[in-house]
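Here the complex is missing a single protein chain, while all its other protein chains stay put.
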Amino acid sequence: MTLEPLVSIESLRVEFPSKDEPVVAVKDVGFEIFPGEILGLVGESGSGKSVTSQALMQLTKFSAGQVTRGSLNFVRRDGSNTDLRHADEQQMRDIRGNEIGMIFQEPMVALNPSLTIGWQLSEGLRIHRGLSGKSARRRSLELLRKVRIPEPAQRLRQYPHELSGGMCQRVVIAMALACEPRLLIADEPTTALDVTVQAEILALIAMLRRETGAAILLITHDMAVVAQMADRVVVMYRGQIVEHGSVRQILHRPEHDYTRTLLAAVPRIGEMSGYSGPRRMRTAGNSGKRDKEAVSGRERLLDVRNLTKRFPVRGGLLGRTIANVHAVEDVSFVVNVNETLSLVGESGSGKSTAGNCILRLEEPDKGRIMFKEHDLLSLSRPVMRSMRREMQVVFQDPYGSLNPQLRLLDQVAEPIRNHKLETGTAVEDRVASIFKKVGMPRSFLRRYPSELSGGQRQRVAIARSLILNPSFIVADEAVSSLDVTIQAQVLNLMMDLQAELGLSYLFISHDMAVVERVSHRVAVMYQGRIVEIGSRSSIFEDPRHDYTKSLLAAVPRMNPDIRAEAMAVTSATVESPIRPAGYKPDPCRYDEVSPDHLVLQG
Amino acid sequence: MAYYLRRAGNSLLLLLLTVSFVFIAGRMIGDPALNMLGPGASEVALEKLRRAAGLNDPIWLQYIRYVGNLLTGDFGVSYRFGYSVLPSEDLDEIGQPVIDIVIERLPATFLLAAVAMGVAVPLGVLMGVVAAAHPRSVADRIVTIIALAGVSVVQFWLGLMLIVFFAVQLGWLPTGGYGGFHHVILPALTLAARPIGRIAQITRSAMLDEMSKPYVVTARAKGVREWQIVFVHALKNAAVPIITMIGDELSALLTGAILVEKIFAWPGIGLLIIDSLTRSDLPLIQASIAVVATLVVVVNLMVDFSYRLVNPRIKLGTRA
Amino acid sequence: MSSPAVIPGDEIAASLDTRTTARDYLWAIFGDRVTLFAFAYLVVLVAFTVGAEFLAPHEATGLNLRDRLLPPGATGSKGAFYLLGTDELGRDLFSRLIYGARVSVSVGMLGAVVSCFAGVITGLTAGYYGGLYEDVVMRLVDGMLSLPSMLVALFILFVLGGGYGNLILVFSVLHWMVFCRLSRGLALDARSATYVRAAKALGASGPRIVFRHILPNVMAPIIVLFTLEIAILILSEASLSFLGFGVRPPDPSWGLMIADGREHIRSAWWLVTFPGLAIFLTALSLNLVANWIRAVTDPVQRWRWLSRDVRR
Partner (left out) sequence: MTKLSRVFGFAAISAIIAVVVASSSLLAAPMKGTLVVAVNQEPQDLAAQGAYKEINAPGLRNVLETLIAVDPVSGEFIPVLATDWERIDGSTLRFTIRDGVSFHDGTDMSSEAVAESINWVWSLENAFTIQEYAGPGEITAAAIDDSTVEVRSSEPDPLLEFRMSLNGISSPAQLANNPARHFDTPVGTGPYSFVEWKQGQYWSATYNADWWGLEADDAYGTTKPEFADLKFVFRSEDAARVAMVQSGESQLAMFPSADECARAADEEGYSCVTGPSTTYLYGRLDHSLHADERLQDPRIREAIFAAIDIEGIADLYGMASVPQGQLGARGTIGFNDALQPYAYNPERAMELLEAAKSDGVDVDGLKIEVVGRDTTPRIKPIVEAIGAMLGLSNIGSDIRVQTPAEFNPRVRITGYSNEPGRQMMQVHVKQNPSGDYGLLLLSNYACPNIDDPTGPSRSSVYCDEEFDSQLSEALASFGDERGERMRELVQYVHDRHLIVPLALLDRGHLVEAGLDFTFGTDHRIQAVYLASAE
């Protein structure tokens, strides 16, 4: 390109003070952004990609970060070239929101909850354009239309909590665009959103780039998003740039080892056709070799029938139930021995509630759960507690699921103590052996959770769930918050354990690509119901329900030839699962399109 | 609306329980007539007061009568002149209705509370905001120390010191009593020390909380000036805990001004309570406590109501 | 103490999450002069309270009418040295302050301990188990919290009579709700925390979850509240004793000493000034310590407090 770069960053170094020595979050980072391009800044957590973008806005200083070296040259609208590292606050205020706009990861919290949408939208206009009253309102409306928000006039009077997440993100985008900035920084703009909403927002951003001509710095951890959006890509790892180039070059001919590892670890949807069972993930130096594979049995382990769970919404003078959230509605499925059934769906679809009900962490309202020979719902609490030896759970949040105040040994040993299975040194030996199984050194037994990384924590959580030799594990978004390379390792661990120990998993996830990789069978949930259930291949290769289809279509592909612009920009309205108190839903009826492949009627 | 009805219902129940507790406990402290008239009183005088006040009836009958009267807004009459009642045997005809006595004292207490809060709220909020806007700065340190000093000081001690210094040594202000504006300054300052401290503390921590939220970064990214972020964006969101604290402190002022009113001879409800306690004037004690409890309930309702004004997210009546 | 907004939270998490050792806390105390002073004051106070018999230069009771109302630093008739002067019965004020600390501090401590125990147990169980039990407890708590507490305290003491034991009783009855409300909220948060759900799924019993899993994780705010409550109770004790409804002579308490000394407020200023200062410094120190505990246990703020190279 012969164009002058809009931004050129040179040998940037950012430090944060900490307990002992300052932490260097970013070192020796340099790249350029050209007008009108989308530059993808990719990296896993801790790679320094967000800090880099914040340094550009001088926002790091508010969190004690210091730019200790380098320059951040930015070509302003009037053509002058400013080093943003040395710009004073006055200049920065003039640039922020005016010449550089910013979009954030979590739209719900990025908006001020106590100010109306209209007020927040027009604030930038008031500051930078001196608009007020009618003209600001007119411009706000215009912006909302531009980001394709339905009923924009009404939105102006609303507060953020009255809008859905996708809608909020559109507002944030509108805000960032208000003063027609020359650079838009989008920091993980879709990470907190459901996959269908993500597709819409990505399409919107791509379209706006075309309309406004603004350059976009897209920060993300998701290679597929980069593939669909970016023109050029910068890959960061531990505060440094490891590779940069055009999107095709990075995806097809990665040069750096880290980039290769990263790309290898990403599950790609559709690459499982032809396989029947789950398949290990590729990790560095391992292209997915098949060793032991879990072959699902035909013997029933868990049989869930007509499971229903509603949460009452109380109100009125006496706090009566005025409505119900139908979280799980007439759900039935079977999990066989040594099989992985995935429950897949977007947020609010009831998949986690279903998992909790099976473990009786929530008490279901209706239904029957047969586990082996036991009707779980008829068991008394103490008996149920002892049943938990057989069925265990791994939760999503590796930081929250371990008690920060207990040593790992005590945490993992706790089930043994709860069930009074072993005493004395036998306990520690048993914990050590399970630690070995999940690939953790024995020396970690005396550590506290805070001394572990996220992946290590999740291994400990798995170890804890395995200590009682259960036959069934509910994995509730067990890998969702892990970086993709770690995620691959943990998934492999889980699959290995399944093959070795004959475990059955109920794998709850929103990530279609991961689900495709690990499942024998898949159930798609929407609004509390299972809309389609069947073998993995029938769901992924022959989806029948509209929702399943749209879900699959929305998953971003690792293919730079499929551009986000092609997606629909309009937002689908999501139906609320809240029904008035007396509402009687129809029972679920299914069409059997092929053996074991059921699709919800209607 | 339903929420307020439910709250009001709860509050009424609470008030009834409070009054009942005070009534029954008050009957447990021996002979109210003897406490009122002192050990030198003759049996005839005692008996007369007991008869007139209905103290000879069984306690449940007294209680039913008392609650029955309460429903008609009748809190009874003060024992104060009770011993001297004649020709009528009936205290009600001649005694002063206690509710009138209590209500007569309210304006003084309100004035004191209003001035104290009028000083404390703006000052406390401002101090808290300044401290939160520059965390760990010298200003923050000073605010923190002042705030902590305000909550740590013994009110009556501070009052005594202020009297000695401002009223006696300098002679700038009166030592106490009720009258013009200059009378209210010292007691109000004494009372304001604690709310200033507590409001500054809560404002500071609520503001720090808010200033760390992503929407502040959004605002910064929009190019909003820092002081606007502080006062417009963050302060409004920090308002709920601040208002709660203000409500708490206002309640405390209405009930806890006893010491300050005593020291400054401020004829408010606190002074009345301490006087009626030393005189064992049970109907007056009951009415004072009931009125103060009602005030606290009203303050709490006002606080609840103002939540809604400042925070659109709060839907009253929904329970988490 | 501004928190690190959006960024460093996870990006520099690794360095922040290393476990804090006792040495770090000690370092943090010494790094902060004000907090150090507060800690030192409290340590000295506790030492005096425990060892009053050995540390007080004179007796707290007794009588020495010849040495009445001597100013600070005076030497008495028998050559006795009075650091802070004497009171109207000729008793050494400094010694009385030390013995008074025993009463004032122990009333505050015991009141806080009893109400803390009662409140934390009811609050944690109510928050964790929920249901009707929680409803009943929280109704009671809300109701009692909206009572004018100073007034009710006065009234109960009016009925029961003042004194050491009754004062502690009244404090416990009127302050347990504060702990209950806090710990119920904490338990409510913790109940939905993943580690608690995990513990439950692993077959831990209710009491085990409440006291082994939840309690250690919510100790910090409870300790902070406990510290603040001691300060509040010491101040309340002073107020109630001043009004004549609190501690009774011959127990020397600081509030009582101010009440007694106020008659001599101009001629013997030390009688009112020193007990007032003692209460003030004690409450201030407790508040400072509570502030500090809050700061170092707050995951957002702690790293700054424990940081060794950020000069304060």
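A, B and C are the chain letters, set down in written order, and residue numbers restart from 1 in every chain.
Throughout what follows, a contact is a pair of C-beta atoms (placed from the backbone, for glycine too) under 8 Å apart; a residue touches a chain by one contact, two chains touch by 3 or more.
In this text the structure is predicted, and so the values were computed from the model without any measurement.
Touch, as defined at the top, links the missing chain to these shown chains in the whole complex: B, C.
Among the residues B:G76, B:P135 or B:P174, only B:P174 touches the chain that is left out of the figure. Listed residues B:A45, B:A114 or B:I185: the one in touch with the omitted chain is B:A45. Per the touch definition above, the residue from B:L70, B:L272, B:A290 or B:V303 contacting the chain not shown is B:L272. Seen across the whole complex, the unshown chain contacts subunit C at 61-63, 65, 68, 88-89, 158, 161-162, 244-245, 248-250, 260, 262-268.
Summarising the interface, subunit B meets the missing chain with residues 29-31, 34-35, 37-45, 48, 80-81, 83-84, 86-88, 93-96, 101, 104-105, 108, 160, 163-164, 167-168, 171, 174-178, 262-265, 267-268, 271-272, 275, 278-280.
In this text, only the chains that are shown with their structure count from here on.
Between subunit A and subunit C, the centres computed from C-alpha atoms are 45 Å apart.
For the pair subunit A and subunit B, the distance between C-alpha centroids works out to 51 Å. Touching two or more other chains at once are residues 2-6, 304 of subunit C. Within subunit A, the positions touching two or more other chains are listed as 59, 62, 104.
Subunit A makes touch with subunit C in their complex at residues 16-23, 25, 45-48, 50-51, 54, 59-60, 62-65, 104-105, 356, 359, 361, 385-386, 388-389, 392-393, 395-397, 400-406, 414-415, 418-419, 448, 450-451, 453, 461, 464-465. Against subunit B, in their complex, subunit C makes its touches with residues 1-6, 34, 139, 142-143, 146-152, 154-156, 158-159, 188, 231, 235, 238-239, 242-243, 255, 258, 262, 265-266, 272, 276, 279-284, 286-288, 291, 300, 304, 312. Listing the residues of subunit B that touch subunit C in their complex gives 10-11, 14, 17-18, 22, 25-26, 28-29, 135-136, 140-141, 144-145, 148-149, 151-157, 160-161, 164, 168, 208, 211-212, 214, 216-217, 251-252, 254-256, 258-259, 262, 273-274, 277, 285, 288-289, 292-293, 296-297, 300, 320.
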